[in-house]
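Questions regarding the structure given below will be posed in turn.
With one protein chain held back, the other chains of the complex are shown just where they sit.
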Amino acid sequence: MTPDLDLVPFVPELVLVAAAIVGLLYEALARGPRYPVHLAVALAGIVVASGATLALWRYGGDPTVLAGAIATDRLAVLARLTVLGAAFCGLLLGTHAIERDPAAARGEFFPLLLFATTGMTLIVAAADLIVVFLALEVLSLSLYVLTGLPGRRAASEASLKYFLLGAFSSAFFLYGVAMVYGATGTTRIPEIANALVGRTGEQGLALLAAALLLIGLGFKVSAAPFHMWTPDVYQGAPTSVTAFMSAATKVAAFAALIRVFDVGLQALRWDWTPLVAALAAVSVVLGSVLAIAQADVKRMLAYSSVAHAGFILTGLTASNADGIGASLFYLIAYSAMTIGSFAVVGVTTTRGEDRTDLDAYRGLYRRDPHLAAAMALFLVSLAGVPPTAGFIAKVGVFGAAIGAGYVWLALLGVLASVAAAYVYLRVIVLMFMVEPEEALVSDPAPLPRIAIAIGAAIVLVLGLFPGLVTDLVRSAAVLRW
Amino acid sequence: MVGAELTSAAVTPTLGLLWLVPALPLAAAAVNLFWGRRLKRAAGWLASAAVGAAFVLSALVVAELFRLPAQERLFVQHLFDWIRVGAFRVGADLRLDALSATMILVVTGVGTLIHVYAVGYMEGDPRFGRFFAYLNLFVGAMLLLVLGGNYLLLYVGWEGVGLCSYLLIGFWFEEVANANAAKKAFVTTRIGDTAMLVGLAFIVWRFGTLDFDPVLGRAGATLTEGAATAIALLLLGGAIGKSAQVPLHVWLPDAMAGPTPVSALIHAATMVTAGVYLVVRSAPIFEASPVALPIVLVVGLVTMLYAGTSALAQTDIKRVLAYSTISQLGYMFMAAGMRAYAAAMFLLVAHAFYKALLFLGAGSVIHGMHGEQDLRAMGGLLRRMPVTSATTLVGVAALAGVPPLAAFFAKDQILEIANHTGRPLVWALGSLGALVSALYVGRLAALAFLGRARSRAAERAHESPPTMALPLVALAVGAAAAGALNVVPEGRLAHLLEPVVGAVPHGEGIPAWALSTLGGLIAVVGLAATWVVYASGRVDHEMLAARLEPIPRMLGAGWYVDAAYERFVQAPTLAAARFIAGVLDARGVDGLVHAIAGGVVGIARIGRRIQTGFVRSYALVFLFGAIALLVLVGARS
Partner (left out) sequence: MVRLPLVLLFSAVLFSAGVYGVLARRNAVMVLMAIELMLNAVNVNLVAFATALRDVVGQVFALFVIAVAAAEVGIGLAIVILLYRTRESINVDEVNLLRW
């Protein structure tokens, strides 16, 4: 077989890597104030990559290119765009953090973030398990370093925990890949699907593989009980990095999960959907309940991230276009609200990482009404209250689960969202109905506010007019191979 | 159910304006939220104008609707597809029929008057703009609630009004008691809302849609009795929370901590009636169940008597009215429980007028007496506040059921139906309730307006400004005339509502004229009795109360239901939370969480200890998870 060399569907990754290398060289060679140039190069890379991705929406070639390594479907396009949007906002936040705290600033931030983004855009398009694994490592290794970049105690601890547990989970994932290979004789996801479809009888090896792959990807999406790293890493990492990875990693890992399970292991769906449902149930309950006892906003949002992973998994139990579409919508909505809320965390006080406790939010409305209003919007959306994107997203995944017969899971989700509402309400009460006690000042920097505005606009527009993206999400949810 | 047979009318230029009815207050809310501080006093007028314009629009649209033949009086405005997940779709649909038409007219009509009144009442408040932003937001959400063409939109409005209620009860949050009252209201109604949300999930499961037409039209055919009972009771849970029925009524008396216009608008005229609206709207589901409607009837009956007797012994003028509201809502539930939906709606409309009037009158009294709310410190206000007193006395007579004012017709109809459908006990207890309401409202009037002034504040009381007095007059006219709604032939409310909610049940019993006469007598006798006891000076009512102890004390404390909740529900969870907090974590998070979810907090506080901080223990948890998943897989293959 001659490998066909259609590189078009791979252009976004090429652009990102090129921008990252330019950034690395620049960091090594340049002198003087460098951040504006870094930011410009990285943003240019992301914008060009987004353009290249958009052009792929109407790609008419083969379902996979480069010897079956890269998928060209619309799932890849939509997930890539979401990741790139998250990276765009992450860059704005990171630049602001560097400006505020030059002592902890590292120019490597920009190329590393681009490499992580490359890993993420690659994994959502990967049609071969080898590529999935490589992309997973590219994004993970970059994120481990980004987490520890400031070099302070909390950051280095977070980095170590993330790294050790991440490598641990990669080994499980890899074990799963090996088992799939053993069971089907191939690592290409479409071929795996074909190999499993016709087969009757013993599926033990493939089922074992499914469980192991779910463990590995479950770790990346922070599904309980593989979520233990999440609170510590989210709290210890620089807020800008947390914002970026909370959104982008989830999108990337979920897109990979959808491709591996809903394409590759489609034939086994009656066996793996109960596993997904179990993870979803545990995540939803654990994330919602444990968020209540948190006194640090970043930890609280981390537990909320666990709960949201559960909600997205709830949609995936349907294992059909409805469920995938609902989960994709949820991912887009969640990305907007999590980046937005972490961006607010970054500028709530001028003291940055030192003040992420709830007390810093007392009377925020008095201090900075717009910031408080934006945070309230994100929290309300995280809670799933109409008319925000979070509400539509929840309706979608619960609807999909009910349609697939997982009524108990949907009910559990409803109850957990009610419990979780108190978590978010508590912060809203602190912001609006309590007078500030100490003299804190919120950071007036413009860059994070751009990210906040983007997030808020998406949350509102998707909440009021979800019809705008419904068709896009639907066509991305129809997988072809 | 007759409603499902209605066909939607074609859009006309006037009907097409329907979306503006909720949109105007919402837009004004947004303006006031962001620029309220800069608008100063204009914020109040902007808010009033927005609601007023919504009222005019509603009137135009409703007039257009009623020009159509009876079986075509339905207009569904599809704004856009809101949610689409596979076959499940929810549209942003507004539904105008006789039922929602009645509701929007009440909401915007009474709402406008209360807004105007609030401009005077809230004068000088440092958060004037924000107050009107919340108030407008409330009106917008309430209109969405009643106009929503499916359960999801209804729920959006339902949560929206709950949020506004919470924000407005705690509007003066500087006082801890107010913040606590807000919290109590939010948590208590939230219990009901959760039940309702689960009910909605059941509806989706059973029907695959949340649109009123398919759900209500096929309710009888689709649902088994068990399913219908489950859904109806879950919805009823939401209604009980929102409409402050026993046993979730405890929040409403405390909600009086909010500014008085809020009490009038939200906790008397509109939001608390949302529960009644929900039951009436969902009637086919309730009727598909053999036990749901009887339960509604019992809940209403118990609430009516319980709250009425509690109102007898309140000393705070607003708490008398709060218990009275609970009691009147109980009447509406009773009517709905007897399938007399139109009668429930009639009382709802009448009640909106006279109870808003009474609250605004009480607010005017409090305003004139510089914040005094204790009935025992009032007296003789008739001479010092003539407009307020006269209009409030109209409200008193209307509530008591003096013919020919509002409640006379409304209550009379409900009692007549009880008697004519073979429910003599309901009729007897209902009549007793009518007597009780005449007694408590008469007592209020006698203590506040008649007799002699019992405090310096009462002696120096002054009349309120015209922005407050004019709405009082307008509402007094409404309260006096609302009874006519059901007297005019052809234009009768029950007749208009019939295509949507069905006819009022009929039967045989004591002749209607006899019942009406009895009803009127009860009102007059009740009021006269209170005059003799409290205002004539011939009876020492304090002595009388002392002799009746401990009954007045028990009634004053709302039959100790609050105390019992505090003792048996709140205190143990709080104690548990405090214990856990004290023993395990000295940091102590915000008190709110402790109160609302002590149990969950306890679990959370223990649960977070799994997160030891040691990376090896994380790996261990990971491994346990992995093993559990592998075992699950093994069990399947």
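When the chains are written out, they are named A and B in that same order, and each has its own residue count from 1.
Basically, a residue touches a chain if its C-beta (ideal position, glycine included) is under 8 Å from a C-beta of that chain, and two chains touch if they have at least 3 such contacts.
As the structure is a computational prediction, the values presented were derived from the model and not from experiment.
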**Asked** Wait, the hidden chain, what does it touch out of the ones we have here?
**Response** A, B
**Request:** Consider the whole complex, including the chain that is not shown, and state which of A:Ala30, A:Ala171, A:Val441 or A:Leu468 touches that chain.
**Result:** A:Ala171
**Request:** Looking beyond the chains shown, say which of A:Pro9, A:Gly236 or A:Gly325 touches the absent one.
**Result:** A:Gly236
**Asked** Of B:His506, B:Arg538 or B:Arg616, which residue touches the hidden chain?
**Response** B:Arg616
**Message:** So one chain is hidden, and I want to know which residue out of A:Gly90, A:Gly148, A:Gly363 or A:Pro448 touches that hidden chain in the complete assembly.
**Reply:** A:Gly148
**Item:** Sole contact to the chain not displayed, among A:Leu134, A:Ala267, A:Ala373 or A:Leu415
**Value:** A:Leu134
**chain B residues that touch the omitted chain in the full complex** = 608-609, 611-616, 619-620, 623
**Residues of chain A (touch criterion as defined above) contacting the omitted chain** = 130, 133-134, 137, 141, 144-145, 148, 151-154, 156-161, 163-164, 167-168, 170-171, 174-175, 177-179, 181-182, 185-187, 231-232, 235-236, 293
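Rule of thumb we're sticking to: only the chains that are shown with their structure count from here on.
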**Item:** CA centroid of chain A to CA centroid of chain B, Å
**Value:** 42
**Item:** Residue numbers on chain A that touch chain B, as the complex places them
**Value:** 160-161, 164-165, 168-169, 172, 203-204, 207-208, 210-212, 214-215, 218-219, 224-226, 228-229, 231-232, 271, 274-275, 278-279, 286, 289-295, 320-322, 325-326, 358, 373, 385-387, 392, 395-396, 398-400, 402-403, 407, 410-411, 414-415, 418-419, 422, 425-426, 429-430, 432-435, 465-467, 470, 474
**Prompt:** For the complex, which residues does chain B have touching chain A?
**Reply:** 33, 80-88, 90, 152, 155-156, 159-160, 167, 170, 173-174, 179, 182, 190, 193-194, 197-198, 201, 204-205, 587, 589-590, 592-593, 596-597, 600-601, 603-605, 607-608, 610-611, 613, 615, 617-619, 621-622, 624-626, 628-630, 632-633, 636-637
